[in-house]
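The complex appears here minus one protein chain, its other protein chains still in place.
Labels for the chains are A, B and C, by order of writing; each one numbers its residues from 1.
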Amino acid sequence: MPTLRLEVTGARKQFPGVLALDGVSITVGSGEVLAVVGENGAGKSTLMKIVAGVYTPDAGEVKLDGRPVRFTGPGDAIVAGVILIHQELNLAENLTVADNLFLGREDTRGGALRVLNRRTMGDRAAALLARVGLPAALASARVENLPPGEKQLVEIARALGTEVRLLIMDEPTSSLTQKETEQLYRVIDALRADGVSVLYISHRLAEVKRVADRVTVLRDGRNAGELAKAEITHDNMVRLMVGRDLTQFYPKVHRTGTGGAPVLKLSGVRYRGGPETPATLEIRAGEILGMAGLVGAGRTELSEAVFGVRPLVAGELVLNGTPIRIASPVDAIAAGVLLVPEDRRLHGLVLPESVGFNLSLPNLDKLGSLLGLKRRAETALHRTWIDRLRVRTPNAAQPVGLLSGGNQQKVVYGKWLARDPKVLILDEPTRGVDVGAKAEIYALVDELVGKGVAVWMITSDMEELLGMSDRVVVMHEGMVAGELAGAKLTEEAVMRLATGGTGT
Amino acid sequence: MTRILGVLGLLVALYAALIESNPAAGSTRNLIYVANNQGRYGIVTLGAALVIIVGGIDLSIGSVVGCAAVLFGVLMEQGVHPFAAAGWVLLFGASVGLVNGLLITRLRLQAFLVTLCGMFVYRGVARMIGGAINLPSVTDAHPEFTGALNTLAYVMTGKNEKGVLIFPAMFALLLVLAAVVGFLVHRTAYGRYWYAIGHNELAAKYAGVNVNRQRVIVYVICSTLAALGGVLLLLNDSTISSDTAGASLELYAILGAVLGGCSLRGGEGTALGMVLGAMVLPVLETLVSFRGLKNDVIPAVIGLTLLLGTIVDELIRRRSRVHR
Amino acid sequence: MTRILGVLGLLVALYAALIESNPAAGSTRNLIYVANNQGRYGIVTLGAALVIIVGGIDLSIGSVVGCAAVLFGVLMEQGVHPFAAAGWVLLFGASVGLVNGLLITRLRLQAFLVTLCGMFVYRGVARMIGGAINLPSVTDAHPEFTGALNTLAYVMTGKNEKGVLIFPAMFALLLVLAAVVGFLVHRTAYGRYWYAIGHNELAAKYAGVNVNRQRVIVYVICSTLAALGGVLLLLNDSTISSDTAGASLELYAILGAVLGGCSLRGGEGTALGMVLGAMVLPVLETLVSFRGLKNDVIPAVIGLTLLLGTIVDELIRRRSRVHR
Partner (left out) sequence: KKDTGKIKIGVVTNCTDPFWDLCEAGAKKAAQEFDVEVLFRQPEGLDVAKQMPIVEAFVQQGVKGIAISVINPKGQKKDLTRIAAEVPLITMDNDADADTGRLCYIGVDNKEAGRAVGRLVKKSLPPEKGGTIAMFIGSDVSANGTARTQGVLDELATPDANGTAATRKINGKDVPGKMYGKYFLVDGEAKTDGGPEKNPQQYPHAMLGRLENVPDVCLIGLYAYNPPAILSAVKSKELVGKVKIVGFDENPVTLRAVAAGEVEGTVVQDPYNYGYKSVEVLAAVARGDKSKMPSGSLSYQVVTKDGGPDETINGLHIKFPRAADYENVVKAQFASIGK
């Protein structure tokens, strides 16, 4: 039997109030792709951080190629060929893409002086970017100017630039659309062929089925089972993860899906820094308007313009028949237009503050007066949403930054659902959310729509788009490329419009 | 809680050392005196701390204190009644804060730069409107103010008309103001907004917080408290010079805030911590005086004591935090 | 680029106003004099700026300058040869930086607190090792040092043995050091690390950068430059007092860095910007002198000019930035 690339036995990790890992064991062979799945907070990221030297385990052993290793920091792991692409972006956004690709392992000359070899790094950068399907010209762009999806691709390209033996990807596709995901599959296939081992975490079970040679399921910090290649099916995974079957994954119980009066109308909207062509669309009562597009198609920006973050330079917003002026999120929220932002760490949450703090923040006006908060009402609000969304947290006082990624996303939801929205803009609503919670969120959204709320759902997850939308608008290069509904709403049609083709 | 354990320990140690140093050091009279100094520092510390909580900084505090003190004196010399003059001075403070806040939020200038410029400007204004200010000149010119000035001095600094210190009025004032700040910060929506802004301005904005307005409010509070500090300064010292009044106070105010658990990265700090933090330096200075230390070693002793306190504080905090 | 347009414009305007104010102001002699002052500020500004780039702050700069100057004098008084003394002083600076850096990285104390304590401590050390220091006393005690001291003064401050300023040596030194800093920052891996750490420490850490070591390196560079500033101070002025030498220089250094485009949030700044930023205050001060402004209005004029410069800078930057 060939030695295993990675062997983790009995890993245990205790955080204050949370036993994140309780004796987890996994193995990965060389050239094998092992998918790790589990509900939010099951301990996947914690396990990966242990493997990559970010955390030291309280107990347990990590063996690399048969030899026990004990990394004292990420630097050690990188040297050993273990590369972790974190669930959350970790880029020096003030530097260029090329700088980030080689951060920590620059190609230098001059000995200890470490003078940068710009030329060689430029060439290598171009090659790396090509592997993830990004243009070479991007190498000199500042990372902060890229949309999240491209940042994610830069992270992946960066991992490829090293002598990697074990590549760990913690939800690499959560902000990628189908097209980039396909590209990623090709990258993974090539790595596998080179004998590189891959640990792959994802909540998109279809992806798991596509890439994984084997699946390990975690539940509550323990091993919950394993599936060999042939056993990998959606239902099998769900059963092991959640402990039951999920019915009605994409519910359509409360809404009619068609024919409601327009709630929010964008007519001829242009915003500062946006495309020249104005955007016109309407979101109707009782429907979910899906919005598709490639990474950087401008969906997020358009929604931010509506939410008052990006100033409008032309056009008009009409809410329930009356033109409204939204100059800031304050205005938007007052009008009942709410946004669940795409980047939860940057825009969605105050990470060091507690779950309760974050749930209350946009709702303080409803919890008594500004000068006198009603503690009891606030506690009730916390309890309601932690329970309803099943946020996995020791209590409401836990800093939200310490929750697992998916649980953080649920808190962002809770913030807004506690208000009564008229229009709810969901930008990548289930990024990092596990299947069980997804089902709950979908049910909730369905219920809201049933109550007359107009929902505008921007998503890069094709399954979600097709499953939940009543009508889909596709964006391409900042412009509305077309609209699809009913029978015309197919994956192929969406992709054609998104890549600049025509609707029919 | 652990945020204040360190500074509390430091204070207890300093008070113990003070009382041990000399019987007179532990006398009620001396403790009242020290408390009064703490009050004076503390009031400006509150403002500095609020600004730090929203992730800003205010280097103009010292100059605003000085300028306010000068303005207070000059107004009274010009015949404005002491109560009215104090009111105008607070209004002056509020407008300084408004200007700082607007420059920082509307023009999006760096707080450090804006308030450093303010440090120059208000020092300059102080010099332009007056030189040496003293209360005797005021009462000479306006004997009818004597009563009001004595009342004001008694209520705000605890000194009777003979200059005898009766009670620690400035400390009492600090406690009242700290209670107000504590209420704002810990019990109202404003406090939530301020912490949110300090930690993550964008998230606050996306949550519908009017970030700019809240920032301006905080700068206004800070400068108003600094102006109050100026009024206290003149009332307590009865003579000041426009060149130096309040100088470096911004550093001490920030020091107090940071010792009390505020982080300059924003989003952290408690009202109790601010008070405790501001109490450190006056005890330390008194201790050093009572020990009769040689002039030359005093700055080093102060610096090392503060450093030691900071280290112990961090170690306590770290023990209570299990990981990372 | 746009980061430096503003400060460049400010400088051009100030120089224009200076030359217009008086024929003598534009004389080579005066421009050399101003350049020399800029050099002196600039050298400490470089260090402050590097610390700011990694997201830190160093308030001990002024005291380190003062302490280094005193140490330099005292060592020579004790018979240490001027060249060796200068070497020891630089070593002293490096160790100060090491201590600052280790306290900040290993004990994870707030940079503001550590360096504020340092500000007290090194001022105290300066006082403890010496009072008023004069070069004439040194050469009185050790006539054999006269030659070496004159050489050193000539090479480093551009003054001949009579104290006549021949060429702007301090400015030349600044340019050399800025070139070195620029090289480090813009052309080597270290620079990449510093910018990355300043913007997102975690990203740097996850990329395998030894964040702590890099931080320490930067603090060492900063304090060593401050110590060099101390050597220059004594050589240039021939006399300093341990009470005041270098006082508030940290503020001016940070001001220079920030004017030059560094952001106190870290991760931003260019070597060229640092030099330009440091050049502002000396021209402004000279301008104010040449205009014959009344003493009292000077701080206000300086503050307002800086503020105006900052505002214009921001407006330029904003126009050139398309989004948000």
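Here are some notes:
Quick note on the criterion: a contact is a pair of C-beta atoms (placed from the backbone, for glycine too) under 8 Å apart; a residue touches a chain by one contact, two chains touch by 3 or more.
Source: prediction; values computed, not measured.
The chain we do not see here touches B, C in the full complex.
Remark: the omitted chain is touched by one listed residue; of C:S242, C:S263 or C:T310 this is C:S242. Only one of B:H142, B:K159, B:R192 or B:R215 touches the absent chain when the whole complex is considered: B:K159.
Counting the whole complex, the residues of subunit B in touch with the unshown chain are 22-25, 27, 29-30, 33, 37, 40, 62, 130-132, 134, 136-137, 159, 162-165, 236-249, 282, 285-286, 289-290, 292, 294-295. For subunit C, the residues touching the absent chain in the complete assembly are 21-22, 24-25, 27, 29-30, 33, 37, 131-137, 162-164, 233, 236-245, 247-248, 282, 285-286, 289-292, 294-295.
Keep in mind that, in the parts below, only the chains that are shown with their structure count from here on.
One inter-chain figure worth recording: subunit A and subunit C are separated by 45 Å, centre to centre, where each centre is the mean of the chain's CA atoms. Subunit B and subunit C have Cα centroids separated by 29 Å.
In subunit B, no residue touches two or more other chains. The residues of subunit A lying in touch with subunit C in their complex are 54, 73-75, 77-79, 84, 86, 90-95, 99, 102-106, 108, 110, 113-116, 272-273, 310.
Listed in rising order, the residues of subunit C touching subunit A in the complex are 187-190, 192-193, 195-196, 198-200, 202-210, 267-268, 322-324.
The part of subunit A that touches subunit B in the complex is made up of residues 15-16, 307, 309, 328-330, 332-334, 339, 341, 346-353, 357, 360-362, 364-365, 367, 370-373, 415.
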